[in-house]
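The structure's right below; bear with me while I get my questions together.
With one protein chain held back, the other chains of the complex are shown just where they sit.
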Amino acid sequence: MLPKHLIKYFLFRILILLATIFTAFTITFVILKIMPIDIVNNIIARSMAVTGAALGDPEAVRRMYEIYYEIFGLKGTFIEQYVSFLNRFLTMDFGISILARPATVQEVISYRLPWTVALLVFSTILSWVIGNIIGAVVSLFEGSKLSNILQSLAIILYPIPYYVFALVLIYIFGYIIPLFSLTPIRLPSNIFSLEFIITVFRAMTLPALSIIVIGALGWWFLSSRAMALNIISEDFYLYGEIRGLPKLHLLKKYLLKNILLPQITALSINLGTIFGGALLTEILFNYPGLGTLLYQAVNAGDYPLVLGIVSMSIIGVAVATCIMDLLYPLIDPRIRYR
Amino acid sequence: MGVRLVVQGLFKNIIKTRKMGLKFKAGATIFFVIMIFGLLSFLTPHYHSYWYHFPQAHPPSLQSVDFIFGTTSNGRSVFWSLTNAIVNSLIIAVVTSMLACHIGLIIGILSGIKGGVIDKIMMFLTDSFIAIPGLPLTIMLAMILKPIINLFLLGVIISIISWPWSARMIRAITLSLREKDFVIFAKFSGMSTWKIIFSEIFPHILGFHATNIINTMLGAIGAEVGLAFLGLSIIEMDTLGTMIYWIQRYGAILQNMWWWVVPPIATLILLFLSLYLVSTGIQEFLNPRLRRVK
Partner (left out) sequence: MNDEVLRIKNLSGGYLVKRDNTLDYIDAVNDVNIIIKRDEVFGIAGESGCGKSTLLKLLYGYVKSPLIIKKGEVLLSESTNYYLNILSLKNEEVKKKIWWKYISWIPQNSMNVLNPTIRIKDHFLEILRMHMKIERDEAHKLIVEYLGLLGLSKDIVNAFPHQLSGGMRQRIIIALALITRPKIVLADEPTTALDVVVQRGILQWLGYKQRELKNTMIIVSHDLSIHAMLSKRIGIMYAGKIVEISRSENIFEKPLHPYTQLLLSSLPRLGDKSLRIGITGSPPDLIRPPLGCRFHPRCPYCIERCIIEEPDLTEAEKDHFIACSRIEKR
């Protein structure tokens, strides 16, 4: 059974989650509402031109109008506007996607979501683990050649966004060493076949690589190394050395253990940024996730789908951050046993 | 009086640059070179605004600058595109950082100094903005505002996701300053809040503010490139982002048109590197503990 203070912490964190999503949507509402009215009419007209003709169904056109007016807060009293807006964003009910009609926005998103989640989870965890371990190990050899080289490399990689680095990778792997296909992938129908796994692997490798290289050797490496250097000069680390503990033990239980906990917090804070970068990286590699979907939606003027992805991102990042915060006390003994 | 102190503070900081470390010098040099290159854009010939000025059958003459980097698939000179792109990208970056950093500065200082309810409300707002994943939000805005987009507006859009981080950091610094002896002393000696802000707090924030402006510029340049990937930057203009957009559009990478591909990507990476080096250089200078003595 969980101790009382933990239950309290969990409930409080979930409350924060709800408040965050709620305010984020409110902010979006306000921003959309202050858009100049002629722009709104402009985009509505544009969407209608595409959909209206294609649907050929007056009822559908009327519903489309309704959704747009609600989203941009152009219908009913202020309270009504707000409530219907929130309702749409929370349920992601933006009607039919223009791009993929007659599928609804929800359907299109739920089809692409697993791809993005898989890429993000895989590459984020891997880059976090690799970067932190390298940073800690290298700090033990501070001043050595290897350490200096890695540090210079990290300083170059650190400020580069994933998607710019991805261009470099495309150039290298797409042209010079054509190992991976950059054309849109077509999935074999049998999910359990070897072919399926290979296809997924090939689709995922390059986008994951660009995220992992920048994340591991740039971001996490630098912060982990800085933290490790601090810990090495701390009394408890020196006392560990004085007691003659084996090097590997010191690395695992004294350095890494004390680095990883704050780094989990850093990860949860940066989730939004990582997510955004990953979306753009997907586009460059034609990876069939939300990012590429967003690209297609933007190009097709598919506002409902774009709004759906925005709402999905807000909820997704907030929930992921919340889950990490909920897991944190299970990992950090100091919170667990307070 | 406040202004004088701020100017003095700035002046002191500039004088100190002579003692700046290697990182700062390297970064500033790279940035300077890129800037000089960008300034050449004022010499842009008028034909540069037309597409297919250089049809594939008629490449530019060997003597002209157009030949340095060659031409694009849509018949434009990469050289002039790049010089213009540098200037335009920097304009977006400067607009963003001026807006975002100063909004952050004001909110951060007010929050930190006033405390209480004002602080709580402002920080709740700030945190909510931080919780919204920035990129999808900017994409949505850029898409809606596409009909009237220009350099300034693009800067405004990017600032919307950039200011909350500045506000958080500035508030944290203000809070720590508030407990310092000289501020407490100033308070007891009956100085007004505004005077304290200008004479006691602001000079100490200046260093962070400078690095923050540079980091925000860095972020803004990156964000513009991101938007451009989706065709949401100002496609008619040359920016580092739109250059890459056209490269993607024409599949230049897969055709190995390296003379078109390499200049914008290399410039972009060098620009990121130089700005980052300058900002860490300033940081290490202000906080010598970050410099490790071996």
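General observations
Per-chain residue numbering starts at 1, and chain names A and B are given in the order in which the chains are listed.
As a working rule, a contact is a pair of C-beta atoms (placed from the backbone, for glycine too) under 8 Å apart; a residue touches a chain by one contact, two chains touch by 3 or more.
Given the structure is predicted, the values throughout are model-derived calculations rather than measurements.
Across A:V61, A:A103, A:L261 or A:A300, the residue that sits in touch with the chain not pictured is A:L261. Although one chain is not shown, part of chain A still touches it, namely residues 234-236, 238-246, 249, 253-254, 257-258, 261, 332-334, 337.
Rule of thumb we're sticking to: only the chains that are shown with their structure count from here on.
Averaging Cα coordinates per chain places chain A and chain B 23 Å apart.
Touching chain A in their complex are the following residues of chain B: 124-125, 127-137, 139-141, 143-145, 147-148, 160, 218, 222, 225-226, 229-232, 244, 248, 253-254, 256, 261, 265, 268-269, 272-273, 275-277, 280, 292, 294.
If you check the complex, the residues on chain A that touch chain B are 20, 23-24, 27-28, 31-32, 35-36, 39-40, 42-43, 142-143, 155-156, 158-161, 163-164, 167-168, 170-171, 174-175, 182, 229, 272-273, 275-277, 279-280, 283-284, 294-295, 298-299, 303, 306-307, 309-310, 313-314, 317-318, 321.
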